[in-house]
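What follows is a short report on a single structure.
With one protein chain held back, the other chains of the complex are shown just where they sit.
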Amino acid sequence: MYDFEFVKPASLAEAVAAMGRDGAQALSGGMTLLPTMKQRLNQPDSLVSLNGLAELKGVSVAGGVLTIGAATTHATVAREAGAYPALAALAGQIGDPMVRNRGTIGGSLANNDPAACYPSAVLASGATVVTNQREIAADDYFQGLFSTALEEGEIITAVKFPIPDKAAYVKFAQPASRFALTGVFVAKGPAGVRVAVTGASEDGVFRWTEAEEALSANFAPSALDGLTVEADGMIGDLHGTPEYRAHLVKVITKRAVAAAG
Amino acid sequence: MPKDGGIGASTKRREDVRFLTGNGRYTDDINLRGQLHAHFLRSEVAHGRIRGLDTAAAAAMPGVVRIFTGADFAAIGGLPCGWQVTDRFGQPMQEPKHPVLADGKVRHVGDPIAVVVAETLEQARDAAEAIVVDIEELPAVIDMKAALAPDAPKVHEDLTSNLCYDWGFVEENREAVAEAFRKADHVVSLDLVNNRLVANPMEPRVAVGDYDPWNDMSTLYTTSQNPHVIRLLMGAFVLGIPEHRLRVVAPDVGGGFGSKIFHYAEEAFCTFAARALKRPVKWTSTRSEAFITDAHGRDHVTRIELALDKDHNFTALRTETLANMGAYLSTFSSSVPTWLHGTLMAGNYSTPLIYVNVKAVFTNTVPVDAYRGAGRPEATFQLERLIDKAARQLGVDPIELRRKNFIQPDQFPYQTPVAVVYDTGNYQATMDKLLQVADYSGLEARVAEAKKRGKLRGFGIIHYIEACGIAPSNLVGQLGARAGLYESATVRVNATGSISVFTGSHSHGQGHETTFAQVVAEMIGIDAGQVEIVHGDTQNTPMGMGTYGSRSLAVGGSALVKATNKIINKAKKIAAHLLEASEDDIELKDGKFSVAGTDKSVDWAGVTLAAYVPHNYPLESMEPGLEETAFYDPSNFTYPSGAYGCEVEVDPDTGKVEVVSFAAADDFGNIVNPMIVEGQVHGGLAQGIGQALLENCVYDENGQLLSGSFMDYAMPRADDVPFYRVDHSCNTPCTHNPLGVKGCGEAGAIGSPPAVVNAVIDALHRGGYTHVSHIDMPVSPARVWAAMHTK
Partner (left out) sequence: MAKVTMTVNGRAMSAEAEGRTLLSDFLRQGLGLTGTHVGCDTSQCGACTVHVDGLAVKSCSVLAMDVAGANVTTIEGMANADGSLSTLQQAFQDHHGLQCGFCTPGMVMSAAALLADTPKPTEAEVRHHLEGNICRCTGYHNIVKAVLAASGQDVGKVGIAAE
C-alpha cells in the first residue's frame, strides 16, 4: 500500500482534529479499508485510527433504545446486544470470527457496502446514526453504493436502535465473500413494519415498501404471496442474475418474517 | 496387523511437528542477505501491442536498482512446453514462443511487461507505477468457438490461427465409430462445460534467485513440485545455465495441486536478475497476482454421445471437445486434454469403439494446464454424466446400467480401445462396497424425511478410473513427451545404521517424509525413526521428475524399493563375510542378519559399521560403504478406480444445494499409510465438491477476470462440506510395481464432480422437475433455480 501517516488519537476531540486535515481517512476495524489499500485503490495522507477511543465503544440500553458505540466490534455486539436479539444475531453472521473481532459497526456504516449486513438493520430499525456533528435518520443516511450522508471529516460516534417488538435478519450468503447475496431485515415496531434489503439492489440497501404495507396489515409470510419484486435495478453478477436476486428478496423476506415470529 | 511404523500402519506424520509449531520453512520464509525485491508490472488488458515503454522516470525513483523489460530477454529462450502433440493429420501442434517478459505484445491480463527490482517491495511498486506504457489495445478472443472463427483476431500473429491442434484419437476408429452410431438402437448425447478453475494452493508462489560469483553458481528457491524439472527446463531451454551451475531448491511447499509443476516466468526472472545484479532477488506473489499468473485448470466444452444396442450394451462413444490453452502453452498444457484425457474415455466400461476429438484453442486468457486430476476429471465427468442421462432416457437403473457395461473382474488385464491396458480392478466389488458405505438401502426413507422438511433429496453415483503413476518413458516419448517420467532414490546408510534417503519426489503435503520412511523401515526391519527422507534440493537429490499425477509412491516409491533392495543385497554380502557363511544362507529379519538354521547373527548396525570401518571386510571383492541409487521407470500406468456416492438436498425456494453425505469406495491397490490415504481422498473430494458447486473462474468478453480474488472465487469452506465416509478395502494390487500401489492423490477430485451433479439432477427429478437433464458446474443456487423454472 502507499505510505501514510498513522495517527491514533486518545480522545474523540483529537480524532476530530486529526480528521480535519487534508487527506485524512478514518480507520476503524480496517477489514475493508486495508485490503483496498493493499490494492493501492486508496491513497490517504493519514489514517486516523479510532480503535483507541474508549468513548466510541460499548453497548447500552435505555428507554427502549439500544445504543452501540461506533467502534464496537461485531463480536461485541453479537455478545452484548441481547436486548435486541435480531441485531445481535446479525452481528454474529458478519464475515467470520476474526473479522468480527476487528470490524466495527461504525466502519461498516461509513463504508456502506451494498452487500453489507448492518445497513439493513439500521434502515429496517429506523435507527439513528450519531456523528460528532449531528444525528442522521437512517432514511436519510444511506445514499446508494458506498455513499452516505457523512460529510468530509465527519465521524460516526454511535448508532441508536429503537428496539422493535419483533425482528429478524436472514442472510443468503454469496458463497465466496460470504457477504449477503440477499439479506433481509424485518422489524415490527409501534410505527409499523419496516423491511430493508441488502445485497440485491444496484442502489445498495433499500426498503421494500410494498412488503412493509402488506406486513403491517398481516405480519405473516403469506402476506407476501401476492407480491413480486421487479428484476429491474437488481444486481446481476457471477453469483446470480437480477431475476434470481428479485426472487430471493421475496423468499428471504418471508423467511425473515417467519423467523421474527 | 502391521507393526507400528511399517507398511500398512497409520503412522502419525513426523513433518507435522514443525508445521504445528510455526517452524516450517517455506520459500517466503527465506530472506537472503542483500536481497532485492521484484515487482512485476503486468498487463491490464487482455490483448494489446506495446507501442512504447518509458522506464526513465521510474528508474530514477528511490531504491530502484534496475528495471527489466522484454528487451533484456531478447536473446533468451522462451518458457518451453514439455509435450508436443501431433494432430489428426500428422502435423505437430502450433507452438508459439512464450517470452519471460512480453516481447512487444501482451496476450492476457497479467502478462508481465516489465519488472522493477528495488531495495524494498514498496519502492518497487511505487516505481512500477511510474513506468509509462503505451499499449494499443487489440480485440481480445475469450470464447473458444469465437477464437476458431476464420476472421477471429489472432493471439499469435505468427501462427496460422488460434487452433493449437485438432487431435483425433483413435483416428483410425473415426469411421467405425460413426458406423456404430448409425446402427445404434439408442443414442444419448450431452453438451457440457467443464468449468475453468484456479488451483489456489494456500501458499502463493514465491521465487528467490541467488548468485554466487565465487563459483559461478546460481540458486533458485522456488515453490515447486519438481525442482529437477525446473532446473532442466530453466537451465537448458531458457537461461542457458548448465545444470552443474544451477541449483534449484523447493523447501516446504504449501500445496501445489498441479499449479506448481510448471516452469514460470518469475522463476527464470529471479534467477536471471540475481545473476545480472549479483544480489539475491525475491518475488512473492500476492493472491490477486496468483489469480492472473498461476496456470488455470480444466476449461473444456464438450459434446459427448453414447451409442447403445437394444439390450443397453454400450457399442460406441464419441466426444468432441474444445480445450482452452490460454494465451501460451504452459509446461504440460498440451498433454492434458489429449493423452491424459482421451486415454481414459473408456472409463470402467467395455465400450468397444471410441473416438475422441479435441481442438485446443489459444485465447487471451491465463494459460491452462494440469490441475489435480488433469484430463481425467474431464473424462470422468463427461462419461459419468452421460451414463446417468442415458439411464434416465432409457428408464433403467443407473447403477445397473453401469454394472452391465463394466469390464468384468475376469477380463483383466484389459486392453481398452483407447490404447491403455488396465492391469487390475474389480468394479463390481467397489460398487457393492459403495452402496454399503453410502447406506443406499436407507435412501428412500431419507428422501421421504427430507421431503417433510421441504427439501429435495437425491443420490448421485459414479464409477471412475484414472491412469496414475506417470509414466513409462518410452511410451510417453512416442506420444510426444519431451521428458522421461522415471523417478529416483538414493539410499545412504550411515556408519551407525541410520539412513538418509534422497528422493526425486517432492512432498508438498503428501507426507513422504513419513511414508517413504515406513517403506524403508519395513524392508530392513528397523525403526522408522532411523530413516530420514530428504527431498526438494537438486544439489543433494538424484535427478527426479517430481510429484504430480499420483506418482510419488508408485514411481518414486518403486525407485526407493529398488535402491533399498540393492542396499539389502550388499548388506547380506557383508553379513555373510562377518558370519563366515554363504550369502545364500543369510536371512534378514527385524533388522538382524542371521545364518539360516543357526543362532549366528549380526545386527543391522554391525553390518553398517563394517561397511564404513572395513577392517574385517572383503575389500578384494567389494567396495566399502553402503549407498545405492536406483532409477525406476514404470512399465505401465497404474489404474486406481472406485465408486462414489453423493447425497444432496436442494432447497427448492433458493436452489441452494447442500452435500449432506459423501461416500467413497476406492481401489488404490496396496496402501502404505491408511491415514494419509484417507486424507488425500478427503482433500480431493472437497476440491471436486468445490468444482461442482462453488468454484468458477470467469472472464468477461474483454478478457477481464471477474473472479480474481477469494471475494468472488468461492473456495470450499469447512461448512460447505460434510464428514466423508471413505473406504479402501477393495484392493486389487497393481501388478507391475514392487509395492503393488496405484496412487491416491487425485481420485477424490476426479470422481466427485459428476457424483455431485448426478445427485442434484436426481433430487430435481424426484421433486418433479423432470425437464432438467443437466446443469453446468458450478451448480450454483442461481443456476439450479433457473433450471427448475426454465423449460
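We call the chains A and B, going by the order they appear; numbering starts again at 1 in every chain.
One rule holds for everything that comes next: contacts are C-beta pairs under 8 Å (C-beta built on N, C-alpha and C of every residue); 3 or more make two chains touch, one makes a residue touch a chain.
Predicted, not measured: the structure shown is a model, and the values here were computed from it.
Across B:Pro634, B:Pro652, B:Gly748 or B:Pro781, the residue that sits in touch with the chain not pictured is B:Gly748.
Within the set B:Val437, B:Ile671 or B:Leu705, the residue that contacts the chain not displayed is B:Val437.
From the options B:Met715, B:Val772 or B:Ala786, the residue with contact to the chain not on display is B:Met715.
Residue B:His682 is the one among B:Lys566, B:His682 or B:His774 that touches the chain missing from this view. Of the candidate positions B:Thr286, B:Thr496 or B:Ser582, contact with the hidden chain is made by B:Thr286.
Contact residues of subunit A toward the unshown chain are 1-6, 8, 27, 30-31, 34-35, 37-39, 47, 49, 51, 75, 95-99, 101-102, 176-178. In the full complex, the hidden chain is touched by subunit B at residues 12-13, 15-26, 28-29, 31, 122, 200-204, 252-255, 257, 286-288, 436-439, 442, 508-511, 663, 675-676, 678-679, 682-687, 709-711, 715-719, 721, 723-727, 748.
Note that only the chains that are shown with their structure count from here on.
Per-chain CA centroids place subunit A at a distance of 43 Å from subunit B. If you check the complex, the residues on subunit A that touch subunit B are 1-3, 38-40, 172, 175-177, 181, 237-241, 243-244, 247-248, 251. Those residues of subunit B whose C-beta lies close enough to touch subunit A in the complex are 122, 125-126, 129, 286, 288, 653-656, 693-694, 696, 698, 706-707, 710-715, 720, 780-782, 785-786.
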